[in-house]
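One structure, pasted below without further comment.
Yeah, one chain of the complex is gone here, protein chain that is, but the others are all in their spots.
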Amino acid sequence: MNLIVQFRRDLLIAAAALVVLVAIGLGIEHAWPRDFLTAIFAAGLLAMSLNMLIGYTGLVSFGHAAFFALGGYIFGLLLQSQAFTGAMGAASVPLALVAAVVGTGLYAVVIGAICVRLTEIYFAFLTLAFQMFLYSVILSWVDLTGGDQGLMGGIPRPEFLGIDLGDQYHRYVFCAVLFVVCVMIMRIMTESPFGYTLRMIRDNATRAAFLGVNVTRVKLICFVVSSSIAAVGGVILALFTSGAYPEWAFWAQSGEAIFMIMLGGLNVFLGPILGAVALRILNDVVQMYTSHTEIVIGLVIMFVVLGLRRGILDFVKDWWVEKQQARLAAENRNGREG
Amino acid sequence: MKKSYSSPRRGLDRRTVLKGAAAAAAVGTGITGFPAYLKAANTPIKIGVPTILSGRVAILGESSVSAINNEIRKINEAGGIEGRTLEAVFRDSRGKPDEAARMTRDLVNNEGCEIILDAEASGASFAVNEVVRDMQQFCIHTNSETSSLTADPKNQVDWVFRSCRQGIHDAVGGGLVAAKVVKEKGLKKWATISPDYAYGRANTEEFMEYVKLFAPETEVITETWPKLFQPDYTENVTALLNAQPEVLYSCLWGGDLVAFFDQASLYGLFDQFTAFAVNLGDYPVLTAIKSRPAGVYSGSRYHKDIPDTPENEAWYESYMANSDVLPTNWAWQNAAAVNFVAEALKKTGGDADTMKMAEATAGLTIDSPFGVDGTLTIREEDHTLVNYMVGYSKTIVDEPYVVGFDQTAWSEIYKHEADWKKRNGYA
Amino acid sequence: MIDFDALAACLSTSACLVNQATSGLIIGMLLFLVASGVTLIFGVLHVINFAHGSFYMIGAYFAYTTYVLTGNYFLAALVGAVGAGICGILFERLIISRVYGQNLLMQLLVCYAFILIVDDLVKIIWGAEYLAMGIPAEFRLPPLRFAGGFVPPFYLFLVGIAVFIGVGSVLLVTKTRFGKIVRAAALNAPMVSALGIRVNVYFALLFGFGCALAGVAGALAAPVRSLTPGMGLGILVESFIVTVIGGMGSIPGAFLAAIILGLTRSIGSVGFPLFVDGAMFMIMALVLIFRPTGLLGQGAVR
């Protein structure tokens, strides 16, 4: 209850956003907005959850896509198992979703326990290595995962509570709700005392430890939660493509997510989503004119990193903060003189 | 977009339209100039082709593009179909399944493509298969040889077809030829080197299964599985040397096969064993391998002399005149796909509606230079291509690179395919 | 999972030992050349060159073109090395030097961008399809027989060159004036530049040298590996593993780790063919857990 009161403003915004998203999805008959937005939901959750590590905690993970892929695979494999759907019946989809989130979380506990103790560069390396390891397991364990072909034959989606995920409208609304709920969870996390502890660790982990913060544990909790949310992104993409593919665990997927964060802004909560939208549109527009999309995107990244040196929303935020700080400083001077 | 979604919807009501939001979205998309569906409707029938145009496989994708464009050019120059011309839109998926899925959706949603030719390798084909199933979009798979794509009822979709060779057909053919060769030479000990992914494993397993069936004394003494696109095969080559087999099978392909041959020849591997390489027969592979060995058995891919007919010769000339890459296995399969589409469109009167096209394509037989008797058929029961050239040749160092084509009779293939389907619970 | 019989059989026959040892050495040496560049650049400049694989690719393509034009393989290898080195200097001056001292994220992103751009440029210049150089005429010799095993003469040459370059680069860094200045500058750049030495030039040269090492590896590999845009990625990931296992900044460490990895691959392909990649990652994870600084590395990582 208390939570609802404290976050009422954010909750209202989230509700309004959901209404708009649903209206777009149901109001436009053409499939493009639904497809586009569903892809954004998946990529957005990957990027935003990764930004919990990069932007909020200062942990540059280069292997976050592994959890995204794992979520998709757990979800897809469970629903493809006739034993599972047979036993669970109508509860199959929600249970598979929960299993994907919890299962990925457990995997993240193991990986995180090893990784979060290391410094920046080694952390990046090790997360990358574990990601490539998972990738190679997915490719080689053909009997279970279908290898490079991914999960074949579609993912069955038994109806539950009147929701039929085989129907594109139902599926879209379901994904939109999942997306908004996850974003809200991350919002609460980042604005809670825990979220500010993450910022302490990012700014100065040693000092945080001397203030009684259990840095390792906090990092690990953040790692696990963000991995679980990435898993939801994977579930959305698995629903959307009716399959799961090893490329989701490939390092380029992580690289792309990192760029989305950078492009949109890593110090602003919604920055990564803006980055995801911008990158997708950029990609699609460039694709209409040339097959050399990579060179264009590479040049854009160079420009953003070397020219702007920060993301779009970071630019706005820094400008606003500087203005505000200058005003406060001026007030202080006047106050002292007067 | 003429096509509308016919799937029944329950629960959520479409009439809960919030026009404001819709308008806002429309304005938003208008500003970005995107998506293209807002542009004026196109008169040509657009064919969307997700394929691979970068990486080690790019040559296959590029030859597919050349072949498709060349066939479309011929059709359009002859006046199109029912007054409508054809136009192909290509997208580079880089061979990634999720990219291929996304691009297929984009091709339909944004580019207004009414027909999809899925020119992806196996991995991505399964992804595209699910997309077109979901979108109820007419589609022909043109490159995936993985048998289960059309053989497994789980993967079958009423409006999806395949216009390319299939692993099981090649395996029967390969098994027959290989059995004959090893029996003649008295060879028993086999080794395999194939890429470690679904295609490589399934293909190798099927091939060896038929070799064993036709030559029961066969024994596989070692298997080595390099990763797909692995740069270095030295470890695998030496593993083969150590095992000292008498015969070698490989379904490596493209650049991987080239690298393997160059590295293996350093060790003189092909002087020591008899070798079968199903994917060696493609022109770009044969020409790229600098240390081209003689006497390796190669599966039929595309060759201007197989079948040795004037039609095939003419197709080769026409292709070469309009392409800057050599023809491949993928090239003829995509050309065949365009021919099938054109033929089906003639039957529907130029209507690209999914269900009408599906009905027209099932069981369709066309005249084609790639068929055994000048025709190719898409079988009605499982929507897959039959009656194309199956068999093995032997390589020689210089042009025409392969000689002595040993053709497998389709009656033989049908018989074993039916057994195989039963064994796998597909039929 | 592990086929002990095959492993034991192999380890007890000299032919198999010779074969697997050479193949491990070859894989290891090419890896070492790339990894030594990564580790050298990190050790001195404290940046991770995530784009190092691209210089391997550049080296291979430059060598290919030179070989096609001149037919001289030694010249081709030289052009590959020098070309990659020059590209490396340009990359350092124009791009990487702008993110020195910035956080890891920025370095990662510019390298990611560079990889995308270079891959596409290669595609535009050389085409997307694979190219093969073929074994140079000098080396088209039958394999040598040694204790029952096969040793291709070209591979002997390759190992020799790699060892020569490896020793050379250690000497360059530890014994020459250039090496001393660079190392001093890495510790205290303002101090060194106060002595009238243009630190930036030295940094760029060192970076270029590191890239030239990758370039020469690409050029050496070109005759036996097919060339494609994007070929740098696989070697990049493996060379990172080597760098981490050996200890970042340690060239002898990279040498040791490269040989360990090469032998893991070659012995593994006999004993546990399905787990070769897994074994590589496992070695790296174990090293990071129990000896995070790497086998021969120094410095804190926690």
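Going in written order, the chains are labelled A, B and C, and every chain counts its residues from 1.
By our rule, contacts are C-beta pairs under 8 Å (C-beta built on N, C-alpha and C of every residue); 3 or more make two chains touch, one makes a residue touch a chain.
Everything below uses one rule, namely that contacts and distances are computed from a predicted model.
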(request) Out of "Amino acid/amide ABC transporter ATP-binding protein 1, HAAT family", "Dihydroxyacetone kinase-like protein", "Multisubunit sodium/proton antiporter, MrpD subunit" or "Arginine N-succinyltransferase", flag the one the UniProt entry gives for the chain missing from this complex. (result) "Amino acid/amide ABC transporter ATP-binding protein 1, HAAT family"
(message) For the chain that was dropped from the view, give me its touching partners among the shown chains.
(response) A
(request) Taking the full complex into account, find the residue in A:218, A:276 or A:312 that is in contact with the omitted chain. (result) A:218
(request) Would you mind spotting which of A:91, A:109 or A:200 touches the chain that isn't drawn? (result) A:200
(request) Pick out the residues on chain A that sit against the missing chain. (result) 2-3, 6-7, 188-189, 191-197, 199-200, 202-204, 206-214, 217-218, 221, 267, 321, 325, 328-329, 332, 335-336
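Methods note: only the chains that are shown with their structure count from here on.
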(message) Between A-B and A-C, which chain pair shares more contacting C-beta pairs?
(response) A-B
(request) Return the distance between the CA-based centres of chain A and chain B, expressed in whole Å. (result) 35
(request) Report, in whole Å, the distance between the mean C-alpha point of chain A and the mean C-alpha point of chain C. (result) 34
(request) Note the residues in chain B that touch 2 or more other chains, in rising order. (result) 53-54, 196, 227
(message) If I count partner chains per residue in chain C, which residues reach a count of at least 2?
(response) 119, 123, 274, 277
(request) Within their complex, state which residues of chain B touch chain A. (result) 1, 4-5, 7, 9-14, 16-22, 25-26, 29, 32-37, 53-54, 90-92, 96-99, 101-102, 105-106, 108-110, 122-123, 125-127, 129-131, 133-135, 146, 148, 152, 154-155, 196-199, 201, 227-228
(request) Report the residues of chain A in contact with chain B in the complex, numbered from low to high. (result) 19-20, 23-24, 26-33, 35-36, 39, 136, 139-140, 142, 146-150, 152-154, 162-164, 167-170, 173, 237, 241-243, 245-248, 250, 281, 284-285, 287-288, 291, 293-294
(message) Which residues of chain A touch chain C once you look at their complex with the stated criterion?
(response) 54, 60, 62, 114, 117-122, 124-126, 128-130, 132-133, 136-137, 140, 251, 255, 258-259, 262, 266, 292, 294-295, 297-299, 301-302, 304-306, 309
